[in-house]
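For reference, the structure I am asking about is given below.
The complex appears here without one of its protein chains, the remainder shown in place.
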Amino acid sequence: MKSVLVIGGGIAGIQSSLDLANRGYHIYLVEREPSIGGHMALLDKTFPTNDCSMCILAPKMNECNAHPNIDILSYSEVMDLSGNAGDFTARVQRKARYINEEKCTGCGDCTAKCPSKVPNEYNGNLDKRKSIFLPYPQAVPRVMTIDREHCIYLTKGKCGNCKKVCNAGAVDYEQKDTFVDLNVAAVIVATGFDMFDPTHMQEYGYGKYANVITAMEYERMICASGPTGGHLETAPDKEHPGKIAFIQCVGSRDLQHNPYCCSVCCMHAIKESILAREHYEDIKPYIFYTDLRAVGKGFEEYAVRGEKEYGIKYIRGRPGQITEDASTKTLTVWYDDTVNRKVKGLEVDMAVLCTSLIPAKGSDKLAAILDIELDEYGLYKSRDELTAPLDTRRPGVFIAGYCQSPKDIPESVAQGSGAAARATEVAGGAYI
Amino acid sequence: MTEFSPRIVAFCCNWCSYVGADLAGTSRLKYPDNIRIMRVMCSGQVFPSYILKALELGADGVLVAGCHIGDCHYVSGNKKAQERVETLLRVMKTLGLDPRRVRLEWISASEGMKFASTVKEFVEEIKELGPNLLGVR
Amino acid sequence: MKQIIKRTKAYYCVECGKCSGSCPVARVNEGFSPRVIVERALSGMKGEIEGDRELWTCLTCEACTTKCPSTVKFSEFIRGMRSSAFNSGYTSRCSQGGLLHSIQRVQSYRDIVQNRLQWISDDLKTSTEGEVLYFTGCLPYFENLFSGFVNPLEIARSTVKILNKAGISPVVSPNERCCGHDLLWTGNVETFQKLARLNIEMIKESGASRIVTSCPECLRTLKLDYADFFEGTDIEIVHISEFISSLIKNNDIKLNRAGIMTYQDPCRLGRHMGIYDAPREVIKSMGELVEMNKNREESSCCGVSAWATCEGNSKLMQIERLIEAKSTGADMLVTSCPKCLIHFRCAVHNQIPVEKEKVDIPVVDLTVAACRALAGE
Partner (left out) sequence: MKDEPRIGVFVCHCGTNIGGYVDVPSVVEYARTLVGVVHAERNTYTCADDGLTAIKKAIKDHNLNRVIVASCTPRTHAPLFRSAVADAGLNPYLFELVNIREHCSWVHMKEKEAATQKAKDLIRMGVARTALLEPQEEIRISVTPSALVIGGGIAGMTAALSIANQGFKVDIVEKDSEMGGMLRYLNDLYPGGRKASLVMDEFIGKVKNHPKIEVHTSSTIKKVDGYIGNFTVSVQNEKVPLDIKTGIIVVATGADEFKPVNLYGYSGSGNVLTELELEERLKNGSLQKLDSAIFIQCVGSRGEGRSYCSRICCNVAIKNSKLLKQTFPEADINILHNGIHAYGTYEKMYREAQELGVGFRKYSKEKPPEVTVDGERMRVKLYHELMGREIEYTPDIIVLSTPLIPHPENGDLSRMLKVPLGQDGFFLEAHVKLRPVDFATDGIFLCGSARAPADIIESINQGYSAASRAAIPLMNGYVQAEAITAVVDETKCIGCGYCASICPYRAASMNEKTVVAEEVSYITRKSYINPALCKGCGTCAAGCPAGAITPNHFTLPQIMATIKAFQQPGAYIYDRIKA
């Protein structure tokens, strides 16, 4: 059986893996994080149908897990790639998670007894998780990971609670990073994106004002399984906001930061506004946009519905500054309504920064390892951006999803499939 | 006399509501123990007769739970479920059965909380309605 | 106009409106919008821009420029458009009935003999030639005009005192002219160039290799604009706040505690020149610094620039800023620009539109404060 290495377990990588596994290829799905699922696992709903993201993603994650042709190597990273198309050797570092994956049943007894609480990055740090943890209930594989930075035993040699309570005997503090060499015919890179940190864009006060949050944090907050159980909470009294401002293009379409358009944020904000209204009828959502780029199938209609049925107020203008009333924590968004030519301050209870989606951290390192090129934005460069978008300069190494160029979920899925087709062509020897 | 403890059957679709119930479990959300969940592939698979049969046999309440409209794993099964339950409710009224004993809810895979609160509310409501007089208890 | 558009990359404008949304003036003046001015230029409406009074309203404070997603150099664009308007016969409105601009223009005559050194008292050591030159700027004239509510020359005295403390006897030249900042920013490029030439000559004659100034506008103008207009000009100039902070760092001077202070970033020093930390270090060494909500890049403006934009809205902006300063609980509002000082003091000099308690906070120049806090004085 021929093997293919898929790097990145987000929706694009999952799609590549399933497409290839379902036609009889063996897949090594390497994921840096403890669970596959990528950013889609963090979303509440998806536009323009408001499908529940986890509901449609989890079956695919489980399918990967249960598939006899797929080996998920989570918490692992690719360190080297030698050889040529059809016969590569990839060296993968399996980071010590201090858990025997074979033995762990994911029961959670250990988590319950772990005394070390740390900010939960999967919930936008809005709540706490333990040092031995499952990122979220639907995580795949369903095995625990010990966070070596924070584990009391690993850092101070004390505690050991998890080991004591684990009836399966899965906790192994002595575990070391290991390396495995994989022989593969082709490689698909689908490492997705990271979120831009708006802290240093002082004008919006992120990190300074309690009620300025990012869209990803909002997404976790509005999600029923998120840290607030789906409640939108504002400082100081955890009331739900009356008015929310969504601010587009924070760090994107910005020659000082990311010049490109992220392609998804306009729709994302519309969706989040609609969700706000579905949760609380009295919320007034405002979307501050530069151009409302509803360019996908059914998107323009979604945008129109957002306005007509959900009362979204679209304001064409990129705000210049947010100020806060220190006592009430309400915010004033200062903006120029570029249609009416009015510079105004809008008082809101919450401001959501739709931050730029930037190349995944470590993309440059991985590009060097794989000997593929980056483009001017730090995304992976296609061999021919017009006619060979999925190919890289290295034959047999393909790219799919956001890491190739900004795109939404269906486009990522399409490319995930497409890269699988290219990998099959190569593995079958038809590479031209 | 012991307090009335309703017996409730739930039909949960495999893709959303069953997972929502799982999530309630994984999140350790406490809810009343009166409910017994039966897994079906789709809420559209629930014959109206299942519901009536359960009542007939003495169930105090029946919960049918599926994916939100638009989210159905099978495109539109839940819409059919909705039509059918509505029809059944009309029948129940005519039969003199309290339609409040049957509840149709959309519970997604991420709504563990909603699952728990739905059960809680439903049990409370059924407690107010009292035991179902059909069937042998 | 096409050249200005090209030079300032105004063609990149996507009308996102972030400039106007950032603009402190647009918030109080409905008629003003940086974006509209750019859009007019891009739509080819040269005449409409030149004839628009709002062209002169811009403070060129760069609140917009620093964050423009399209990197349009708006302040430069405005400067260019003003110069074009000036050449077409339009002029700015000027505070004090044009008096200040007039004073500046007069200084551009080579043959005038100024009497600008009277403030140098016996306790201050200055030289006529030397390595370090203190560029005093318009402080003597400001003293003449505004002594009713502020003593700008105290800044000059404090500066020299501190320089002396560091063992420097600076050159202070009677032939110094206005740096030309205000004229440059109101479109009068020709006179600016005259002033600049005279100053460059003066500096050369003095033999100084380093210049200290207590005025952020002089700093910007000498460092950036002289170099822009006169190829090969590279003047080494530091702002007094940088100078003091380096003295503190090297333990050359020590400052006594002088209370809780909040700090106003002057637009020229902060956004134009990127100097945010030096003045803060000076403050921290003589007291506690409490920041206003809007600080550093987000700092509000003192409301007037180039003596061209004083109007009702300026006062509004000044009062708001003073309220903000007062609400920090600081004992004083420190600034490091003579003009900020003048404008804030002016704002509360006569009638105040709010209760006095709200804005009742002393406004002090950084150099003056530091000089007062000098240990052993």
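Before moving on, here are some points about what is shown:
We just call them A, B and C in the order they show up, numbering each chain from 1.
Here, a contact is a pair of C-beta atoms (placed from the backbone, for glycine too) under 8 Å apart; a residue touches a chain by one contact, two chains touch by 3 or more.
Given the structure is predicted, the values throughout are model-derived calculations rather than measurements.
Partner chains of the missing chain, restricted to those shown and counted over the full complex, are A, B, C.
If you put the hidden chain back, the residue from A:Glu301, A:Asp325 or A:Glu373 that touches it is A:Glu301.
From the options A:Thr191, A:Thr332, A:Thr392 or A:Thr424, the residue with contact to the unseen chain in the full assembly is A:Thr424.
Listed residues A:Gln321, A:Thr338 or A:Ser363: the one in touch with the omitted chain is A:Thr338. Per the touch definition above, the residue from A:Ser3, A:Ser35 or A:Gln415 contacting the chain not shown is A:Gln415. The omitted chain makes contact with subunit A at the following residues, 11, 15, 19, 22-24, 46, 48-49, 51, 56-58, 60, 62, 65-66, 103, 105-109, 142, 165-168, 253, 255, 259-263, 291-301, 304, 338-339, 341, 375, 377, 379, 385-390, 405-407, 409-411, 413-422, 424-425, 428, 430, 432.
Although one chain is hidden here, its contacts on subunit C can still be listed: residues 11-15, 36, 39-40, 42-43, 45, 48.
Contact residues of subunit B toward the unshown chain are 7, 9, 14, 18-19, 21-26, 28-31, 33, 36-42, 44-50, 53-54, 57-59, 73-77, 80-81, 84, 116, 135.
In this section, only the chains that are shown with their structure count from here on.
Averaging C-alpha coordinates per chain and comparing to subunit B, the farthest chain turns out to be C. Chain centres here are Cα averages; for subunit A and subunit C they lie 46 Å apart. Per-chain CA centroids place subunit B at a distance of 72 Å from subunit C. For subunit A, residues touching at least two other chains: there are none. On the side of subunit A, the complex with subunit B involves touching residues 44, 49-56, 58-59, 108, 137-138, 223-225, 229-230. Subunit B meets subunit A in the complex at residues 15-16, 19, 22-23, 26-27, 67-68, 70-71, 73, 108-114.
Interface residues of subunit A, counted against subunit C in their complex, comprise 201-203, 249, 253-257, 290-291, 316-321, 323-324, 326, 334-338, 341-343, 345.
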